[in-house]
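Here we show just some of the chains, and they stay where they sit in the whole.
A and B label the chains in the order they appear, each numbered from 1.
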Amino acid sequence: MKLLIAIVQDEDAGELMQKLTKSGFQFTKLATTGGFLRAGNTTLIIGLEDERLKEAISCIESICKSRKQLITPPIMGGAGEVYLSYPMEVTIGGATIFVLDMEQLIKI
Amino acid sequence: MKLLIAIVQDEDAGELMQKLTKSGFQFTKLATTGGFLRAGNTTLIIGLEDERLKEAISCIESICKSRKQLITPPIMGGAGEVYLSYPMEVTIGGATIFVLDMEQLIKI
């Protein structure tokens, strides 16, 4: 069996958990804060059979793949000043997955 | 050596940690929220010698085994209305344990 530790962005976590549940994967969500990835990450621990490893990784990939997004930064100005705000392209998403071999998964 | 990741219900966590400490197991508590188990779970990381694996699992089992409990739901009523509340049987407890082989446990 395999144990995956998947670190994903908070904004992808809800959708990913829905997809994992639908696909019959078992997981637990840990509260996380970012390290080399910026703050706002969610860590999932996923236990699965060896033969479903590729499927689990595709599942995470389909939801969490990094993509470009246009954001319009908020306008900040002092008294009487006006700043124009232009849309900016930012990269969001991405995930880091640690794959470990697991000896047993025990349910009590 | 083995590393156990044990996900237990919050209401069992205190008693389990006492028992693990008394039995000389070393563990760390992580803050967790539920995934496939309902919210309100605690995750413990436990490091142990191979030969104590059965004992550790029995220890968790003895505290966390799922059991029936009678709860009396709170009465909710609007103005002038009366609702009778009957005791209901619910299942509580249970645990998921991921068993991994660990290469080293280093103390600094």
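We adopt the following convention: contacts are C-beta pairs under 8 Å (C-beta built on N, C-alpha and C of every residue); 3 or more make two chains touch, one makes a residue touch a chain.
Owing to the predicted nature of the structure, the values given are computational and were not obtained by experimental measurement.
Whole-complex copy count, one sequence throughout, 2 copies displayed: 3.
The working rule: only the chains that are shown with their structure count from here on.
As a whole-number value, the distance joining the C-alpha centres of chain A and chain B reads 26 Å. Across the complex, chain A meets chain B through its residues 3, 17, 21, 26-31, 44-45, 47, 100-108. Against chain A, in their complex, chain B makes its touches with residues 2, 5, 7, 30-37, 41, 43, 57, 60-61, 64-66, 93-101.
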